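Note that one protein chain of the assembly has been removed; the remaining protein chains are unaltered in position.
When the chains are written out, they are named A and B in that same order, and each has its own residue count from 1.
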Amino acid sequence: MSALAPARPDARALRWLPRLNKRFLIDYMAWVLLLALALIGVATNGSLFASGSNLNNIVEQSVIIGLLAIGQFVVILTGGIDLSVGSAMALTAMVVGVSMPLGTPGAVLMAVLTGTLVGLASGLTVVYGGLPPFIVTFAMMAVARGLALTITSGKSVQVLDNSLLGLGFGWQKVAVWALAIAVVWFILTRTRTGVRVYAVGGNVEAARVSGISTPRVIVLVYVISGLCAATAGILSFARNGGVAVPTSGQGYEMETIAAVVLGGVNLLGGEGRFVGAIAGTVFVVMLRNILDLSNADAFWSFCVIGVVLWGAVMLRGALERMR
Amino acid sequence: MSDDDNTARAPGARRVLEAHGLVKRYAGVTALAGVDFDLHPGEVHCLVGENGAGKSTLIKILTGAVTPDAGSIAIDGEDVTSASIRERRERGISVIYQDLNLVPQLTVAENIFLGSEPRTRLGMLDRAAMRRATEQLIADLGVPFAASARVGELGISLQQLTATARALALGGKVLIMDEPSAVLGGKELDVLFGVIRRLTAQGIGIVYISHRLEEIFEIGDRVTVLRDGNYVGTSAVADIDQAELVRRMVGRDVVRYENLDIDTPKGAEVLRVDSLTRRGVLRDVSLTVRAGEVVGIAGLVGAGRTELARAIMGLDAVDSGTVYLDGKPRRVTSAAKAVRLGLALVPEDRRAEGIVPMLSVRDNAALSMVRTMSKLGVVQFRRMYRRVGELARDLAVKVPDLRDPVSGLSGGNQQKVVLAKCLASDCRVLIMDEPTVGIDVGAKREIYSLIGTLKQRGLGVVVISSELPEILSISDRILVMSEGRIQGEVDPRTTTQEEILHLAIPPMDALAQGGAA
Partner (left out) sequence: MSVELATSTSVSESRDWVALAKIALSRSALWLLLVALAVVANVLSHGSFLTLKNVVNILAQNSVLGVLAVGQTLVILTAGIDLSLGSITALVAIVVLQAQGLGFGLSLLAGLLVGLIAGLVNGLLVSVGRVPPFIATLGMMQVAMGLAYVLSQGFSINDNQHVGLLFGHDKLFGLVPSLVIVWAVVTVVAWFVTKRMRYGSYIYAVGGSPKTARTSGVPVTKTLVFAYAFAGVCAAIGAVLYVNRNGNAEPSIANITTLSMSMAPVVVGGTSLFGGIGGVWKTISGVLVLGVLGNIMVLVGVPANPQQAIQGVIMIAVVFIFVAQERRQRLR
């Protein structure tokens, strides 16, 4: 097939255009959809939607999903998936809650430790078990949820007066998200690890023959995802006013996958732009916001997220197959 | 034959690479039988031979991927016969395989330095250094392209150059290029040749493997011919002409494995393909097959033969053209429909597309007749397995128990199971894509005589094969494909291998014009 590829230079020049368009469409899919959604928001709810406080709301509500989406994004870059982000978040929130007596730094440390362990467990099982990531992390989803429920026998934890509360609101919360974005962006674009993450997802064989330790890279991305979940757990604990709920975060894995796929990431790994994932996050959150404003049955938004996930994957697939 | 080297542009007697008496056997099959090979700095030494001549085994031995059973290899006079791939790479041997092992999503610079990325003092990725070094390498190649371009968005030619640059970045002294022209068009090939000339001028030695003889005369200094694992000889390119080279490659009288009765009475036309076109792959392909006729399709790898088979079977969509079965135009939109209409395919990649490895022999053989052996969706297993038993006996499938998994069988027996599957579907037209690849001689003969039997039973058979003796001995007519179209038809009784090769090799000027339909 490739032997018959057109050799005329002008033919190649012409082939450039659709290619550029296809890339462009995939990279900016989330932004276009976000714009369209914002217009729909204005059209249906007018000033209610476009008010400063509502837009502020959307940004604030994006933080938790956004943090989890960062981890999801990095994992998917290697061609994996992390279905445990929501329950890992719930688990860390519970850990923070029960370890508050150790003091704030101790509690945060425990959260970081929890996130790291969850990520390590998933990553090591994927690499050395040779199991499909969705099975490993689906089981991890149950394990983390089970542990979250076990810690307090299913009850919530309340530590109403603590120094973490400030993190859960306003600019502090957004600042944590921004910091996480900056750190992961730095790793992906400014370190050799970042190049290797893309390389492992793009062509494992090429990465291996180049002397890259692919197991190390894969374990690392799951640990990054675990740490993002830990951060989200701390923030959700803070935002709830010092209450950790073991059943929180259900369905978040889906929202994060929808967000990053909308952002243009390839589920097979190797390509995806970080900013796209952020736009995808805001899209998902804004969609929920509009449904809320429209007084839609809160339960409908469940369904809508599932449909958005399907739509995003099929849309991206269709763009990819475009000639 | 002749061993008249040292005559051409070989600068000096120093040899950067030297191999003597290499022997390699795989499970009793001799892949290489005492091959000598050497390379001077700044020389292009071409390696030619038909499929299975032993070229890829030789490359693997040179790079250290395969250990020879006998013989020695030296780099710069030092023995490296037992050195690992890594050690040899550090000593300057690099290969650029057809499958370039690049990460399409990364940039040129990132690919070149993958695994050994330069870092700044702070431990960050030193993109500036990467870009500088890459630009230097690109300048050495003499073809301007951007270090920051994504490899997946580059044409195949620039991808090839990226892989070349990566080999050079490792400090390569010997560059082995495995059939670069298999994926490059005329203009792109010119670019590659320009690069090769620059590299040889810098003292780098190139081992150039190719099917296409014209290229050898354009770029090569010396040429070594392998045939059936044997070393035929090395000559200076200036001392040899194309006809002689073809003679050396082919070398033997035509071996007629089985004297198939070409004069079997031919029946009505069972398959007609009318100007089948698939953009960039197939161009205006027309052919007819009559009952009791074997039509051979010859051509080089990448000529579009497999693609033709897939298009007829409805596995790939076509842009235009019609398939007629028994004179009626049919829209074959899926393989399921093709099988219903009486077509069957023995695919080239037996392991991936011919068998279901974990299923039993009988379930594999029955796969295409499950539909006709069902009533109201319930499979009549007793009847179906009885038919499988008959077929297995007819085809002499050697298996202790038909319930054993098919993956345990030898290649030849697996192929017979695939054939049984096709025949079980009561097909009228059988398309066989490289039916004897990876099959030992005995099983080959059996498959040839089977084709003869099918012919007598009135099937129309299309055989795609890269083995010229094979296609010459079993076909009633031979169509030769190249560049996605049928270049001509030859009569196996009167034609020669040379004639077929000349039709199969696209002339250089046609390559230069290139362009898809």
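One rule holds for everything that comes next: a contact is a pair of C-beta atoms (placed from the backbone, for glycine too) under 8 Å apart; a residue touches a chain by one contact, two chains touch by 3 or more.
From a predicted model like this one, the values you see are computed outputs, not experimental measurements.
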Partners of the unshown chain among those that are drawn: A, B
Given A:98, A:267 or A:319, the one touching the chain that is not displayed: A:267
Hidden-chain contact residue, picked from the options A:103, A:154 or A:211: A:154
Residue of B:53, B:154 or B:345 touching the missing chain in the full complex: B:345
Residue of B:86, B:383 or B:398 in touch with the missing chain, whole complex considered: B:398
Residue among B:321, B:438, B:469 or B:488 that touches the chain left out of view: B:438
Missing-chain contacts mapped onto chain B: 27-28, 313, 315, 334-336, 338-340, 344-345, 347, 352-359, 363, 366-368, 370-371, 374, 377-379, 381, 398, 400-401, 404, 408-413, 421, 425, 438, 440
Interface with the unshown chain - residue positions in chain A: 81, 83, 125, 129-132, 134-136, 138-147, 149-150, 153-154, 250-251, 253-254, 257, 267, 297, 299-307, 309-310, 313-314, 317
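Rule of thumb we're sticking to: only the chains that are shown with their structure count from here on.
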Centre distance in Å when chain A and chain B are each reduced to the mean of their C-alpha atoms: 43
Chain B-facing residues of chain A, complex: 1-9, 11-12, 19, 23, 189-192, 194-196, 198-199, 201-203, 205-207, 209-212, 270-271
Complex interface listing, chain B residues touching chain A: 101-106, 110-111, 114-117, 119, 123-125, 153, 155-156, 182-188, 280-281, 302-304, 307, 483-484, 511-516
